[in-house]
Structures are given as C-alpha cells and as structure tokens.
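One chain of protein is taken out of this complex; the other chains stay put.
This part shows subunit A:
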Amino acid sequence: MTGTKKQRIDALAESTVDKPEDSGVSLAASAWRRLRRNPAFLVGAVITVLFVAVALISPWLAPHDPAARDLADQVVKARNEIPPAQPGHPLGGDPQGRDFLSRLLVGSQQTLMVGVFATLIGLAGGLVLGTLAGALGGWVDSVVMRAVDVMLSVPSLLLAVSISALFARPSQFTVIIAVAIVQIPIFARLLRGSMLAQRGSDHVLAARSLGVRPGAIVFRHMLPNSLGPVIVQATLVLATSIIDAAALSFLGLGNPDDSVPEWGQMLGGSQQVIDSHPALSFWPAGCIIVVALGFTLIGESLRDALDPKNRR
C-alpha cells in the first residue's frame, strides 16, 4: 500500500515539474506537440497534403488532355450514351467525350485556387475591419459591426450568388471574389470579439502603464493574442469556400469556359445524366466532400490545440 501511494505521489510530483522538453517552447511549439498526437489532425493532414500535391502536379499526372474530346465519337446524345470505363480511360468520359479522370485530377487546381484565394482575401478584409472595430471601438466599431450584421443576416450562399450575379461576365475570378466577400464578416466579427477581450486584459493595461504607444499596443500586444481563433476559422473557411465555390459553379455562376475543369462545374454538367450515369456525379461530389473534410479536421484539431485551457 505504501509502495503504491509513494509511486502515485512520485508520479504526481513528476507531472507538476517542468519537463525538459517543455523548456524553450513558445505557444506555437507546444500547440504543435499536441497536434502531432491527434489522429483527427493526422487524417486531415494526409488528405490535405495529398490534395495539394495532386493539384500541383496534376498537369503531369493526368493521362490525357482534360480539354481534348478524345472519346467524342462514343457520345450519342440522342440515346444518352456516354463513354464508359475502358482501357486508358479508367473512369470513362464526360458527356462531351473528354477523359473524366484527367478532368477530375486537373479540376483540383481550380478548387485549391478558389479555396486559398477566397480565404486569403476574406481573411485580409476581415483582419482590417476587425482590427479597426476592435482597436478603435466607439462609432467605428458600431458602423463596422452593423454592416457585418447585415451581411451575416443573409444566408452565405444566397449572398455569394447575389454578388456573383452582379458581375456581367462570370469567371473563376468573380467566384473567388464572391466567396471571399461572404467570409469577410465572419473573420471581422471573430477578430473584433477577441480584440475587445484583449483591450481590457491585464497585459494590455500593463503595457499601457509602461507608456507603450497605441500602435504598438494594437499590433504587438492585442493582435497577436487575438489571432488564434482567426487562424482556426481560416482553416474551416477553406472548407466552406471550396463548397461555396463548387455550388456557384454548379449553379452556372462559375467560369463559363468548360475547357478548364472544375469540380462544381463537372457536377453541374453531370446533373442531367445522374440517373443513368451516377458515377459522373459521384466522383466530383466525393472529391469536394473529402477535401472539405480534410480542412475541417485540421481546423477542429487546431482549435483544440490552441485552446489555452488545454495547455500541457
């Protein structure tokens, strides 16, 4: 009995003492330590790395030119015949007779591009608005936040559709802008909230008591401490912006030039034949879901890892 009790006390003592690996680690480093052990993060990371790698090398990976109508002779519109799987074309062709696998692979490029750029632009806009509102407060805060509230009150996809519809000529660029604008209010609201919490925090008061200038207070003391939730949101937004962009393309608000493949647009093109050729809908939809899942898993595990209550 005494032995086990002693062991327990020893274990307790050990757990409260700083471990050697703990010394010299910043917040980011200790978050990374916890991330590495999280299976959800590993799954998300594998999906994401695979997806990004495929997107980068897809032009060389694709067995055929995604725009060439190699199998056009097998397409019979009247009888709803679409090239089936065959040697050299493992997934067959699309309704225009283009190699489906190649289009799927190359399509990842557009998806990655839309996701990354829409998120970055949304993040940048949200950072500016959120910092302004959170740092200045007062009427600036009121004006910015009311504008944000108005945007948030419209369902995001409806808002994206309305913004895309404003452009005379839809293109991949207009999709990115539409999706990005939809994300801005989310980032702005999130950042403003954590900035306000920082503004009243002890360490900001301490910095003010040392005469630190307002600019340095905002950019050195408030902003870096407010970024955690924003970074998490950014990974989650990558997923939603991929889905939103696919939805816009699916609705015909994307790039009208279908020689550049895009998953949402492929899904839209397969829509009329979904009962006779469900595989043509399944593949692009599956890709969108898996990629979105990958980013979501990373985002969720990042949120857990950055939560200060979980430290150590």
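We adopt the following convention: a residue touches a chain if its C-beta (ideal position, glycine included) is under 8 Å from a C-beta of that chain, and two chains touch if they have at least 3 such contacts; residues count from 1.
The working rule: contacts and distances are computed from a predicted model.
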| item | value |
| --- | --- |
| Protein name (UniProt record) of the chain left out of view, among "Oxidoreductase", "Peptide/nickel transport system ATP-binding protein", "Dihydroorotase" or "Homoserine O-acetyltransferase" | "Peptide/nickel transport system ATP-binding protein" |
| Of A:Ala206, A:Ile231, A:Ile274 or A:Val290, the residue in touch with the unshown chain | A:Ala206 |
| Which of A:Pro59, A:Pro90, A:Pro224 or A:Pro256 contacts the chain that the document leaves out | A:Pro224 |
| Residue in contact with the excluded chain [from A:Ala53, A:Ala216, A:Ile231 or A:Ile274] | A:Ala216 |
| Residues of subunit A (touch criterion as defined above) contacting the omitted chain | 18, 22-27, 138, 201-203, 205-213, 216, 220-221, 224-225, 308, 311 |
